[in-house]
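My questions all concern the structure below.
Of the protein chains in this complex, one is absent; all others appear in place.
Think of it as A and B in the order they're written, each chain with its own count starting at 1.
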């Protein structure tokens, strides 16, 4: 019986686990390690930060859903991986593996800019549940005494979507509350132009987003680095000092500490087309943890986003590859992963489809409309319903 | 009985006068001074310059309408104000006041650029009836021997609208006459981009105006200063020499001489939220005469426009404040003024709504359509009909 250890209990880890059990059944012992005991539906975190969702609306206990799937679960953070000895180390145990799947997600790089981040710094973030709840509190305080808002993404960021969503949602909510005129909103980004998204743009994303920000009267500062966050100012590389009462900035990402030594200089795991580690045949990695080269060198550094949809496809490919080896079958054929995501815009939404993710693309779509917002709302419910039943989230 | 003196017989002065009499009746003696004896509906001056209106279509004798409203009228220019002695001085009289309302409009700064303006310079203007009539004559001469036209706004301008209207109207009229192909039109402006309007843009104004000018094949030069006007060239700061047969440029504005000493370095009157002078409790000011800080520092200096609609709201607030003091009531609550204006585009028009005028805004609208042109035509008639009856122009 093959011993398979998975680190991570989000899109990548769960999909890999369920797929491996589906393909291998009793031929594999699948163990999942996670630093929390809850699955959090990350795409809904911006809504938590706006008070549009409660934590219980978007979290599920991992224990129950993994047990139903026949997966062993240890709510323990991996503190290291000994790739040569083939074991994962936590504070309490060591887990020997025949195959390892690294689906940890990222480390968030708040130390890259002085004064950055919600833990000791001066900016909010919405990339984890804890951050989103802090941002909700900051938002409540802000509403008592509104003023300028700065939203954006610093140099080195790869995941721009939540910053866009937050800017649009804040604009929408302030209009609902009839106080938009008391809140200058500025969007600051390392992207060379708005709508770049770290993927070199998607069809008319540039002119559509330029129009959208203009229409919402959100001021744009693109192609910029942040030098420092003070308690009430964003200080940009070009000398601009942008005052704020509330600031939400996306951080750059890196590989997590436990697996950093297995990755590239940023700790991202280099993988082949089957998501297998380039040096260790029995280590696989999926999702944000892996290394993807950007489509172009941007003047201010940016990276390539990895969405949940991409991660699940990677996890399926990785699971199929492991299963084929365990069963002595030939390797499955894989292809590039595509992205399908819906960016919430508060009162409307944008559907983005890119296959492959980076240009040149086979198919590319960018559409705006209220119906995509309904689709996003429905998908959240559907996904959570499915994952509760131990089904992978992909339709 | 409170003695109230108003300087100025346009939107601000008339609205203030009618409002004060409406609120105070016999409790106030209202005296209005004006350097002309006619009310001119200024928004229609571009049409006079095109020959689409005669002066008599858009002017009304002040004597008659003020007498009907119980307002004393002296067609005399104020030459000074002695704020400490509380009197206004004209060539013939001195007027003691309990309250003074400064609604003079601006001084036009043609001396800011060599060769500028219709009085000794080489450019036309459409900001006064006299200028509009001169421009009409220049237009008639131009039509006999067409050539390049330069339209625009020099550095320091705050009122860009008439330049836009003139460019669009000239384009429309030349097409009607089937000679558009003999007339290269260039629009030169100190705005950082077209559609900025001195107010940081209004929703998609930038891309809409870029498309509009492109569609009309009017060449754009933005973010530029003018160094000099020669009899047949506009000389720009970047060295460009733009030949013209006809040039119409908007000038920067400053406070008029009689009240300059009461204002900021440009002679604009600093006022509080009730349009009361920051140092003199019994002096109020409304309209172009007041000081408004621009929303942002533009690379080439620009100012904030004050439209007739804004001016009337200011005049109402000022009149209500004076009346409440005279009647011993508590001060009225005021808010920021909004702008509602329709920019004529010759064959179509653009409706602009901004509340407040400067971003961030509570409501903002920008729409183009022939129906807005009909609305502008109708409003002119309606306003003139109303003012003839001593009613304030606001619906």
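The definition used in the following text is that a residue touches a chain if its C-beta (ideal position, glycine included) is under 8 Å from a C-beta of that chain, and two chains touch if they have at least 3 such contacts.
These numbers come from a predicted model, not from an experiment.
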{"item": "Sole contact to the chain not displayed, among B:62, B:185, B:259 or B:291", "value": "B:185"}
{"item": "Given A:52, A:280 or A:355, the one touching the chain that is not displayed", "value": "A:355"}
{"item": "Candidates A:38, A:87, A:134 or A:206 - the one touching the absent chain", "value": "A:206"}
{"item": "Residues belonging to chain A that touch the chain removed from view", "value": "201, 203-207, 336, 355-356, 359-362, 364"}
{"item": "In chain B, positions touching the absent partner", "value": "178, 180-185, 207, 210-211, 214-215, 217, 219"}
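Quick note on the criterion: only the chains that are shown with their structure count from here on.
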{"item": "Centroid spacing, where centroids are CA-atom means, of chain A and chain B in whole angstrom", "value": "52"}
